[in-house]
Each structure stands twice: as C-alpha cells, then as structure tokens.
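Following: one structure in structure tokens, then a few remarks.
Removed: one protein chain of the complex. Kept in place: all other protein chains.
Think of it as A, B and C in the order they're written, each chain with its own count starting at 1.
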Amino acid sequence: MSQEHNAYGYYPGCSLKATAHAYGDSTERVAEVLGLTLNEVADWNCCGATEYMSLSAIPAYSLIARNLSLAAAQGHQEMISPCSACYLNLRKANDSMAKYPALNEKVNRALGAGGLHYDPNSLHIRHLLDMMVEDVGYETIAEHVTKPLSGLKVACYYGCLIVRPRTDGYNPEYPMHLDRLMQTLGAKVVDFPLKTHCCGGHMTQISEETAFELIRRLLHNAADYGADMIVTVCPMCQLNLDAYQPQVNAMFGTNYEIPILFFTQLMGLAFGIPAREVGMGAEITSAAPALGKIGHEEMEPARPKRRDKKSLPMPQP
Amino acid sequence: MMEDRIGVYVCHCGHNIAGTVDVEHVAEWAASLPGVAIARDYKFMCSSLGQELVEKDIQELGLTGVVVAACSPHMHEPTFRRACERAGLNRYLLEMANIREHASWVHQHDVESATEKAKSLISGAVRRVMELEPLEPFMVDINDATMVVGGGVAGINAALELANAGHPVYLVERDPSIGGHMAQFDKTFPTLDCSACILTPRMFDAGNHPNITLLSYSEVEQVDGYVGNFTVRVRQKARHVDTELCTGCGDCWEKCPAKVVDQEYEAGLGYRTAIYRPFPQAVPKYPVIDEESCIYYQKGTCKACEKFCPTGAIDFDQQDTEIVLNVGNIVLATGYDLFDPRRVPQYGYGRLANVFTSLEFERMLNAAGPTDGKVVLRDGITEPKSVAVVHCVGSRDENYNPYCSAVCCMAALKFGHLVKERTGADVTSFYIDIRTTAKNYEEFYHRLLKEEMEFIRGRVAEVTDAARMPGEEGKLIVQVEDTLIGKQRRIPVDMVILMAAMEPRNDATDVAHTFGIGCSEAGFFTEKHPKLDPVATMTDGVFIAGVCQGPKDIPDSVSQGAAAAARVLTLIGQGTIAIEPVRANIDEEHCSGCRICNNLCPYTAIEYLPDLEVSRVNPALCKGCGTCVAACPSQVITGQHFTFDSIMAQIEGVLYDTYNGNGYVSVEHEVPLATG
Amino acid sequence: MAKRDYSLDNPAWGDRRPVIVGFLCNWCSYRAADLAGTSRMGYPATLRDIRIMCTGRLDPTFVIKALSEGADGVIVMGCHPGQCHYDVGNFKAMRRMALLRRTLAQLGVHPDRVQLAWASAAQGTLFTETILNMTNAIARLGPLEWRDTVADIAPSTPPLPDEAHEPEVIHG
Partner (left out) sequence: MEEVQTRKPFFDRVMASTPGGNTLLGCLQCGTCGGSCPSGPDMDATPRKLFAMARANMEEDVLLSNAPWYCVSCYYCTVRCPQEIPITDLMYTFKRMAIESGHYNAESHADFSQSFCGYIEHYGRSFEFGLATRYHLTHHPLQMVRKTGLGFQMIQKGRLNTAPDRIHDMPQLTAILTEAKRIATEDEL
C-alpha cells in the first residue's frame, strides 16, 4: 500500500450512526490498526436509501448528489462507503449523471439552488470491502492477524447491492472476495449458494410475509451448510437477518440462532482488538456462543447448541 | 492537355435514392460543373439499360471520365468499370459517388440535407476523376493448389470437392485428427442418423485421397501474397510418433500410465492417456504424445510407450517442422468453440455436479463415449428421473452473445428424444422461442411434443441446489417464470443440460488477421456479401465455410464447404485473374535515398538499391496501402489510383460550397436520435 | 423530427452548419458507413467523406488542405488497432495524427477538430455515434474560419510533422 493512498473520503451513512453502530465502530478501529485515515465528509446527508427514488427522480438524485458535491469540494477523490445501499445510491447517481447529460444538467441546476455543483466522475465511489481487499490487500491483512479465527465456520453473505447492478469486476452472482478475506482471517468458509440473494430489504417494514420468507431462506441455507455465523457487508442485511430472526422463528416455527456480524467486526477480532471495541454485543442474536469457539473469553459463556439442522421443520408451501 | 469531358450519372435506385435526394435537381446542377460534358439521372443505373446509357455517352461524346452517383463502390464499382471498358474507356477512369449508403439512407426524410450531401460527394468525385490516370490491372496466374484450413465437416467437404475435381489440396488441421465437432456426436438431428456412420467414410476419403495432403496437428503461421499466389508457412507440431513406422496398433496408449481429463474430444467428461488417439476412427490413425501430461517429459522417466511399441515408432526427439506451401486459394473452415457456461454463474455449471454442457452430454450419449452411451449423473451410476434442458445459454443475451446460435433448439429436441428413449425420464425444455426453421425441423418438434417432452416458455433465472420447500432436497431446482402462465415456478430435477452458445474460436480475430480478412462484432468471419456472396471474403482468394462464418447446422456447413470449393474452381478454371493496380511507385530519379519508406512498409515491399542510392517498390509484394506514399519527405512515391493530386482535388471538390466555393450551405438539418 | 439549429450550440454558426471532412479507410470504416446506410441509421449531414485505402495513406497535408478549404473539422477513421487490413497502417496514422494535432493546436486549431477514430466493418452504430459526437464537439466550438483565424498566423506552408521523427522500427 503506497503512502499517499491511505487517506479516503468517508461516507458512513445514517445506519452506521445508529442501527449499525457496531459496523461504524469496528470500521474505525480496524482502519486505525491498518493505518488508514477515513475523513468523514462534513455535513453529509442521507442517501435516500431505497425509498426516495420511488417518490421523485430528480429530487432523489439531487439528494444524493449533494453528498458527491460536498465530498468533491472537500478535496476527496475517492469516497468509501461501508453501507451497500449508500454505496449503490452514490455510485448510481454518479454513473447516471455521467451517462445521461439531461439528468446531469437538471441535477446540477437543483444543486445550484444550494450553491453547489458536481461534475460526474470527479469522485470514485467505492465500497469499504473493495477498498480492504484491493488497496490494503489480503497479504497486509494477513500480517495483522494475531488471533486467527480458526475453527469458525462462516457463511459469507454479500447481499444484493454491493455487487449489483454492476460493480468493479466482481461477479454479480457469485463473488468471492469476502470469502477470501475471511479465509485470510483464518476462518473456514462454507459454500453459501444464496450469498447474493435478497435479505428482504425494506420489505420487513411493509410486508412481513414477503420479507420473513426471504430471511428464512437465507438462515435455512446457511444452517444447511453448517455455518456458525453469517458475515455481512451491509447494515440492512445485518438488521434484517439479526433483529428479525426471533420473529422469523415465530412465524415459521423454527429456532435459528445464527449470529450475524459485520466483516469488520471479525477483522477486528482477528486483529486482537477487544470485542467491545468492535461493537460486539450489539447484535440481537448473540454471537457469544459462536465466538466462544475461537476463544474470546471476555464474552458470555457459550449457550447450549441449537438443535441440529435435520430436525428443523420445513414450512408448508 | 486533353480537355476534360466527364459524364455524371445520378441513379434513383427506385425510391432508395430518389425518395430522399432530389435527383433531377442534382443532375441539372452537376451538368453545370466545370468539365462535365453530360449529366443524367436514371431509375436503375446498374440495369442493362442504365449501363448502355453510359457506354453510349462514352462512345458518342468521347467522355474522358465517368462519375456514377449511386450506391457504394463495394456494390457496383466492378459493374460500371466493366461498362466503361466495353465502351473503350479505361476502367480506372470511373469514380463512384456513394449517394445511397452515405446520403439517402442516412438522411431519410430530410431531402434538403441528403441532396446537399449528394452534391458535395458528386463534386468531389468529379474533381477526383479528372485527376485519375488510366491503369492496367496486373494479370496473375492462379496456382491450382488450394489450402483448406480446418478439418471439420465443412472443411472436409470443401477439400473433397476440390480433390475430386482433380486439383491438389492441403488440408491443415490443428488437432491430431480431422472430424471437428461432428465426430463427437452420437446422433444428428432431425433424422437421427448416426454421426460416425455418415462422417467416418468422408474422413477416410479425405485422409486417403491422392490429391489431398493432410497436415494434421498443424497450424498456419504466416500467409503472404495474393489471390492465385499465396505463400503459406505451416508449422507441423511434433507428434513424437514416426508416422512412417506407426501402424496405429494401440499398444502404446494401452500401456501409458499417465491418465488425464480429456478436455477436447471428451469435452471434459472422460479421460485419455498422455499418448493418445482422440477416437478410434481418427484420421490419421496415428497417436500423438501430449508433452504436458507425459511423465517422461515432465519427470524424465517412463518411456513405457517406447518399450511396448512393436515398430519402434516412438520418437521423443521429434521436433516441430516448418512447411512452406504455395497455393492459389484458401478456404477457412475453422468452426466454433462452445461457450463456457461458467460465465453464467447462476446456472451453477462447475459448482453443481449434475449440471452438464451440451457437448458433455453429446459425449455421454455417444456409444463410444465415457459412459458407453448411458445417461447417468456425474456419479456414473444413477440414472436421472428428470432432466431439464436450458436453452439460450450465452446466446440471445447482450451480456454474452446477442445472436441466436441456430442449432441448440434442435439439439435440445434431439436430447429430449434420446433421453426419453434411453431412460424414460421426464424431460423439460426451458425456452424463449423454439427455432426449428429448416426442412423437417418443425416436424421433429411436433414429434417431441407427442413424445411428451415438456416445454416451459421462460428463460431460466437460476439453477440452484438450495432447497426451499419439501420435495426440493437433494435436487437441482430450476427457477423460471412460466411466461405463458405468468407465474414463477421451481422445477426440481436430477440433471440439467445447458444448451451453450456456439462462439467464434477464441483465436478467430488472430486467424482473421493472419489471412487478411475481417470479423463481425461477434467475431465470426465476415463474408463478402451476406446474401449474394456468403462464402467469399473481402480478400480475393480467401473463402470461408461452416460455423466460422456464423452459427449453422451440418447441412448448411456442408453446403458452404461445397460452395467455397465451387468458387475456388471458378478461379482455377479461369487460369488467370486481373488484380487491382493500386500500387506504390517510386520516381527513382528524384528519390533522395533517405530510406524512410523502407521500414514503414508492412510487407517489406520496398528495397534499397545501394549502388543507385534509391529505393524501389516490388509490385508483387506491394498491397497499395499508401503508407509509404504519405511518408516520403521528397514526395516522390505515387500511390496509383490514390495519388496526391487526386485526393487533393477531391478535398476541394467536396468543399465546393465553402468559402472557396460558393459559400456555405445554410440549411438546418435533422437531428438523429441522440443516444441515451 | 426536429431540425437542429446549430446557433444554439454556438451563436457564431448563424444559419450555417458544421462541415466535417472524413477520410475513411476502404476496409473498415468506409464499410461501417455503408452498414450505417444499409441499416438506415441516421447521423448528422455534416460529414463529407473521402475513401482512402488505409489510414496509413493519410498525408497530414490532406488535413490542412481540408481545414484551409473551409472544413470545420476533419475526422480520420480506420480499422481498430491490431485489425488493420495492412497490418499496422493505423499505428502510423496514430503517430502522424498526434503530431499533427499538436502542431495545429499551436496554430489555435482546437484538437477536437481533428480526430482519429476506429470502426470495424461491423460497427455501423459506432460509426454513427462517432459522427454524432464529432458534430456535437464541433458545434460547441463554432466555425473554424481558417482564413480569418489561422491563415494569419500560419506560415504559407504549414509546418508538417517531420516523418524523420518516426522510430526506425515500428511495432504493431
């Protein structure tokens, strides 16, 4: 990693300040250990998640573009987003403005009302995971591992928005970079065919039947392949799979207890950072039993193992 | 200097030009251009009456040059050149102004713009034709030997047609045996003839024909020359088997301890030894040693094959040989590669054991294949009870190949029939459209409907082993929208066959470049005319046949092989051919001997004569690109037919209406649809 | 279809429109233009094309001639690098055009006015897009008016790029 390349513009997004503070905390701690500087873009606003676009396109793009404009004005060339939804929105606004001059003109007219301007492509928008594996690299990461995650079986869950619609050369159906990263940390990676399937997105809010079925499929598949935990790169995925797990169990009569952690949390643990500092404990479905396996004693003692997967009842169609 | 008397002929092309360009006005205007003796407009210039008009004017008015404002020169330049010649005007004193492809058809519904553009192009042509000089084409003899590259069914047939007509043929095949893809199949649609039964006799004939020299395990390295006189360098790879001694007995490969997966002939479904003959009917019958997998080449010991060979044919020291051939014509029949379905990860190929490619499945069906023709899962024993056939894998998809591969619908039906015949399993085809367009093909589809093959209209979204519902465990689940019902469905099956696209060979662009021909965007070789000259290319003397030109089935590949042979026979029959005198020419008197041109010529056609201290162009090697012409600082190289003066005049001509002419045109014109 | 008024791009056009001279190689781009025609793809009527056998034939004098005769831009189009019918003619053109554009820039001719582009015989769409983009670029730049804007400063024989600067061996 070259010296001048370790400072980045940083767009945490709303989730990392609240529902996914564990992601934010662990990212900051891991960056510290790796000697990366993440400069938070001053006065950034919400990217609109998946909602704003359903109301009106120009305001939605303008909302996003304000962030692009601020970041560029604050002298950033690369902006890192840990949240897959923010990443997608920021990137899509940038790409669409570059590709469609009419859109670019309108969005810039709106920005102008706030005294701002943005030239498409003046920022390179990247996901935190991409930055970790490409810029930092597996080798450097391996060098920092002091407590390998040996014995831990993880299912790498990418979700939708980090690899789709189109991203920097990663396979949109079956990416492997998170898998490799987890292997670098010493974990065992299980095959997880649903690794890029949907977590339900905002459907948990508006149609539980739809969303919980999607969550059930993911939990079922991860359990099927013997994963101790699911590791994610997106606050929405984490929230849906973690916080709604009890309700999913209630709806389907299942009893999954699969912890859902952020990849940066596992990086932190492997780097030997104390568990609390990487936000452990914030999860609703406790990760303590799983982590007990790899000797993080400061966590609560392991609970009895869940029933084996064969006895999990299947829902009726 | 003789006074210019130019005739200008503005073609209507029915409505094609006249519908957009005001041809009468253009002709009137052209008549007023300096040097123009006559201008006419006519409905169809290329018709015999149109050509007669030109001929009559040349003779009666003593024209010194002709401009035909019509279609592309690539369409009718030869037609009008012949007309000029018939009337006694040198054929190179003709110029075409392309007011169809370059004006009327691209500025449709905008008469004003199209008309202005036509005028500018005609003005350029008129100015240019005044600067042209009479030239004589070179006459060259046609060598009656032909090289056929690629020994698939298309190449074999081309070679046999030529050889049967009594002419020498070199059949160059890259693999150890000829046969191509057809040799891998068990049955061929729609008649279900046994592939080996119909192909093997042809292969044998090609291998034993007195007029055919078979160069197997060989590749073309370099091609020089031009129609009638190509010089080709071929590299024959070392087989490490002396074909003079080998009898094809097979003792060597029986004893060879090195077993590897056969990615070529068995499409990855079976094994072969390091010394191997791809299949029993291979032509030639001799084995080859694959150095990569041979223990002796990798580790230095073994030589079992040598020990057991009864004739002492094994030769570990054999080297590649270079062969130089002189041929008059070349037929390319290099076929296709199968699309690698790993590129469509949602179909699970390479990850899910019981997902197969169509070619793997062909090998499975083959009685001489790895499973002796039994239809079984990857475990080698279990017969599937249900099979899904997925259409359009890598075809009809902008992410991979936009074209339709033309044969896979029929091959899918063939698979349906054979699976049912051999296992009684349920077979479901997942299709977008069933394409069965040739003779007896639709009838075959109807037959499969009656044989109870299932058809679900919908392009498969994904194939997964992630069970979601009871009944799905342990199965492959094909998820699809049944578009005729409008609902998502999940069909559990035991086996999935992916009907992968036929793609251009991975080296197709390199091969095209070696032979000086073009490739389509997809990578298939470009024909001279898609309808009227489908087996010729833009390079005279180089022909194409079979799937290398575009996806097609065996009957069409065979027809093209024969058609290419017929085109070659026409040239051989003529004995000589006129070739374009578009060549460079150095005025040695004024050459400063700076030698700048020498290294620029891509064909090393320019030699330096040290005693005279000048450079000279060898016209037999020069191809007329003009690179040297543009580079000579003393401006003493003339590019015949594209001389400095003629191009400068044409520039002035097309800009006749700018401030050096009559003033700029001021019409507004149509904006075509902006992209995006 | 709407008519385009170029004075909206640049008022200096008044009621005239851009004129672009195109040098198209016989094997690829001329055929791409033919294909655009047979496929009835539209593009602005700003192009006036001249067929040459190869972009390697392109004499920089031709470009200067076209500009001084009143063209607002010149586009040279050939086969994609690596696919030249004559092997490497387009590489020669690339080198010459780079020099020429630099020389012209010194005379105040914006480099966008002199472009080099590729289109294979199969790329009718790319051809039309190229002409459209070139037209848009010229439209924004406004008329060249070589006689007024350049002829004053240009020596009577404009300095041509020196071919002697070409390296001895040219690799494809």
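Here is the rule we use: contacts are C-beta pairs under 8 Å (C-beta built on N, C-alpha and C of every residue); 3 or more make two chains touch, one makes a residue touch a chain.
Since this is a predicted model, take the numbers as computed values, not measurements.
> One chain isn't displayed here. Which of the visible ones does it touch?
Every shown chain touched by the left-out chain: A, B.
> Given the contact definition stated above, which residue among A:52, A:87, A:192 or A:263 touches the chain not shown here?
Of all options in A:52, A:87, A:192 or A:263, contact with the hidden chain holds for A:52.
> Where the complex has a chain not shown, which of B:457, B:616 or B:641 is the residue touching it?
In the complete complex, the chain left out is touched by residue B:457.
> Which residue numbers on subunit A touch the omitted chain?
14, 17-21, 43-46, 48-59, 61-63, 66, 96, 99-100, 102-103, 106-107, 109-116, 160-161, 164-166, 172-173, 197-198, 200-203, 205-211, 214, 243-244, 246-247, 281-284
> Quickly run down the residues of subunit B that touch the omitted chain.
346, 392, 396-399, 432, 457-462, 479-483, 486-488, 676
Note that in this section only the chains that are shown with their structure count from here on.
> Where the centres are mean C-alpha positions, what is the separation of subunit A from subunit C, in Å?
The separation of the two C-alpha centroids amounts to 48 Å.
> Out of subunit A, which residues touch more than one other chain, so two or more?
Within subunit A, no residue contacts more than one other chain.
> Subunit B touches which residues of subunit C in the complex?
So the residues of subunit C in touch with subunit B come to 1-6, 14-17, 19, 21, 27-28, 30-31, 33-34, 36-38, 40-45, 47-54, 56-62, 65-66, 69-71, 82-83, 85-89, 92, 96, 120-123, 128-129, 132, 147, 162-164, 166, 168-170.
> Going by the contact rule set out above, which residues of subunit A touch subunit B in the complex?
99-101, 171, 173-174, 191, 193-194, 217, 220-221, 224, 314-317
> Which of the residues in subunit B come into contact with subunit A in the complex?
On the subunit B side, the touching residues are 345-346, 351, 464-470, 676.
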